[in-house]
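Notes for the one structure printed next.
Moving on to chain A:
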Amino acid sequence: ACGGGDGGGTTASQEPTGASSEAPKDALKVGLAFDVGGRGDKSFNDAAYTGLEKAKTDLGAEIKELSPSADGSNRGDLLRQLADAGYNPIIGVGFAYGEDIKKTAEEYPDIQFAVVDSASNAPNVTGLLFAEEQGSYLAGVAAATKSESGHVGFVGGVESDLIKKFEAGFVAGVKSVKADAKIDITYLTPDGDFSGFKAPDKGKVAAEKMYQDGADIVYHASGDSGLGVFQAAAAAKKKAIGVDSDQRQTVKESDLQSVIMTSMLKRVDVGVFEFVKAFQGGAKGGSNVTYDLKVDGVGLSTTGGEIDDIKDKLDAAKQDIVDGKITVPAKP
Partner candidate 1 sequence: MPAGLNRALLTVAGAAVAVVLAIAICSVAIVVAGGSPFDALAAFFDFGNSARAESNSVATFLNRAVPLFIAGLAVAVGFRMNLFNIGVEGQYRIAAICAAFVGSTFTAPAPIQIGIIILVAAAVGGLYALIPAVMKVTRGVNEVISTIMLNYIAIALSAYLLREPFAGERAEGQLNTTTPPLPESGMFPDLNFVFEWFGMLPPTRNGGLWGFLLVAVALGVVIWVVLERTRFGFTIKASGLNSPAALASGVNPKKMIIAAMVLSGAIAGLIGLPEILGDRGAYTNNFTAGLGFLGIAVALLGRNKPVGIAFAALLFAFLDRAQGALQFADIPASVVTIIQGAIVLLVVVANEVTNRVALRIEERRAAQQLGRNTPVEVAA
Partner candidate 2 sequence: MSADTLATARPAVELEGITKRFPGVVANHDIRITVQPGTVHAIVGENGAGKSTLMKILYGMQKPDEGTIKVNGTEVSFRTPSDAIEVGIGMVHQHFMLADNFTVLENIILGAEPKRAGRLDTAAARKRITELAAAHGLRVDPDRLVEDLGVGDRQRVEILKVLYRGARILILDEPTAVLVPQEVDELFQNLRELKAEGLTVIFISHKLDEVLGIADAITVIRRGTTVASVDPGDVTARQLAELMVGSELPTPETRESTVTDTVALRVSQLTVEADGHHALPKGVSVGDYAARLRSEGKRLLLDEVSLQVRKGEILGIAGVEGNGQSELIEAIMGIRAAHGRVELNGRDISGWSTLRRREAGIGYIPEDRHRQGLLLEASLWENRVLGHQTRKPARNGIWVDRRASKADTQRIVEAYDVRTPGVDTLALALSGGNQQKLIVGREMSGEPAFLIAAHPTRGVDVGAQAAIWDHLRDARAAGLAVLLISADLDELIGLSDSIQVIYRGRLVAGLDPREITPEQLGGYMTGAIAGNEEM
């Protein structure tokens, strides 16, 4: 059950209370637990942190963020430690928190939780979902329109369902423009081996092959491995599409910036901030908030102006999706 728009439910008069009674009732203490990699990954953990920081400056929240151990075995414990320390609300970043949030939420019914990339599974849990397939669809449209060879590529980091959403949307987008387009798809590691997000060398080799075979635009959803995709693009003097944040801005190397035609934005920061704001307004969990094209929770970046010329086409595609004329598949 996807809730739409700004998940502000009915305002409840009852104020949220932390587990620890020491916390003053009006203080806003927001806890956030990152996914493996933690803060400073220049990717979606950092995006979440941006939202958290905004909550601090704009809403005056007291914030605490924790990173899990390298094997991610202590996700649940981090949530409990935040809860025990009186933080409310608490946000888990990444679908891997789904199960842990559910359990913790049952143990701490007075605390509000949110989980990024996973659906709500308890009355006090808000699911912050992103329609990656929709954003990827636009990326596909952009790629297909811009491609001269009619051959594009997709590099996925880990062959998990999350990344497959990107693939599905992208493929649908490309096909919507050029039904006969050739799309190369490569994943770097199997599901469960998350090293595919940290393997720029593999990303480079995979993308190199696509460019050699005539692809001229490659879209990646592979975390740090995308760096290799950009390098392959730069070497082949072709283009790539970034992911999650506006990589033309976050990537510092100027030669790589110029190959990033656009990036598929996933506004985790918006999701986090809006959730905290809604919480302050008294919102309760139990439902999902989907950040899709309608609310600009996903979209394409325009830095560099390389897709300005096809803006109309992209807008039209976006409108069709928002209107429900096109349903983008979430599975390949």
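The rule we apply is simple: contacts are C-beta pairs under 8 Å (C-beta built on N, C-alpha and C of every residue); 3 or more make two chains touch, one makes a residue touch a chain; residues count from 1.
Keep in mind how these were chosen: all candidates are chains of the complex that A comes from, given by their letters.
The shown structure was predicted, so the numbers you read here are calculated from the model rather than taken from an experiment.
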item	value
Neighbour of chain A by the touch rule, complex-wide, chosen among 1 or 2	1
Interface residues, chain A side, partner candidate 1 - complex	1-2, 19-20, 64, 66-74, 76-78, 80-81, 84-85, 95-96, 98-99, 103-104, 106-107, 117-121, 127, 129, 159-162, 190-193, 288
